[in-house]
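One chain of protein is taken out of this complex; the other chains stay put.
Let's turn to chain A:
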Amino acid sequence: MTLRPAAADTATETAEPPDTPPVQTGGRRRRRRKSSRARSQAWAGYLFLAPWFIGLFAITLGPMIASLYLSFTDYSLLAPAHWVGLDNYDKMFTADDRYINSLKVTTTYVVVSVPLQLAFALGLALALDKGLRGLPFYRSVFYLPSLLGGSVAISILWKKIFGTDGIVNTFLGWFGYEGQGWVTSPDTALWTLIVLHVWTFGAPMVIFLAGLRQIPRNLYEAARVDGAGTLRQFRSITLPLLTPIIFFNAVLEVIKSFQSFTQSFVVSGGNGGPVDSTLFYTLYLYIKGFKNYEMGYAAAMAWVLLLIIGALTAVNFLMSRFWVFYGDDN
């Protein structure tokens, strides 16, 4: 490790005062001159940062602090808030079966759909990486669902596909199997949403594609010379070198899918039905806050969600030590 010039410079500057106690005045003057220039430059820096700071405080941090306060109150939106201490948090885990259910639903959704989606995205990225003609076209087409997936139109389409008279049942009908209303049955409704999530594989796929391009081709050549088959190459070269990308995608998708809202909101008509089978965490939060006028409770839910996602991400990072391989750490 060598210090870069800039770092060395600041190091001597901070080390300067104790070294030169006798020539105080001169030293101070020199420092003042220097720091006033530094200060004015710092000012310019802060000014440039200001728009971001304003955004951070006014749009993100301010409301977050407000919601933290509200989570300890019985705020109803319509009337002033009253302090209730930890009641909201207490109720969540001791007296609200729907809350526990929404946690279960969301966890199932995340645990099943994220690995499936990533596997699907990786599979397609591998296929596309084989140097298909018209790759940009296919890439765009496969990416499209990612853009549309959370939209109202797609959720309505889903109803049509998985409805009692939908395409799926028509198809099953050809084989003499009488299907059911997949979207409207409590046993299958969540699974149609999982399929919907898997279908929006475009974003991770594009990232995988970029990752695949980063793998040096000569590794494959060397492996081939050594007699490694396709599968062996995938296991010993592609997969290990791709682990940072897989990790990145996994972290991103877990966070994203834990906050899923629209799919369930539109497909279930806003109530997480049938029989709460698609009651996502954020949907329940919305219902509590805006439909049942329990904004304090909803705020508490939001904070617990933040903690859950934070904890999951931390676990993800801790686990990554055991399976993620960064090319540079020998």
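Going forward, contacts are C-beta pairs under 8 Å (C-beta built on N, C-alpha and C of every residue); 3 or more make two chains touch, one makes a residue touch a chain; residues count from 1.
By definition in this document, contacts and distances are computed from a predicted model.
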| item | value |
| --- | --- |
| Protein name (UniProt record) of the chain left out of view, among "Acyl-CoA dehydrogenase", "Extracellular solute-binding protein", "Dissimilatory-type sulfite reductase subunit beta" or "Sulfur acceptor protein SufE for iron-sulfur cluster assembly" | "Extracellular solute-binding protein" |
| Identified contact with the non-displayed chain, of A:88, A:113, A:155 or A:184 | A:184 |
| Selected from A:229, A:270 or A:310 as touching the chain missing from the view | A:270 |
| Residue of A:93, A:137, A:290 or A:317 in touch with the missing chain, whole complex considered | A:290 |
| Contacts of chain A with the absent chain, listed as residue ranges | 40, 43-44, 47-48, 50-51, 54, 58, 76-79, 159, 163-164, 180-181, 183-186, 269-271, 273-276, 287, 290-293, 295 |
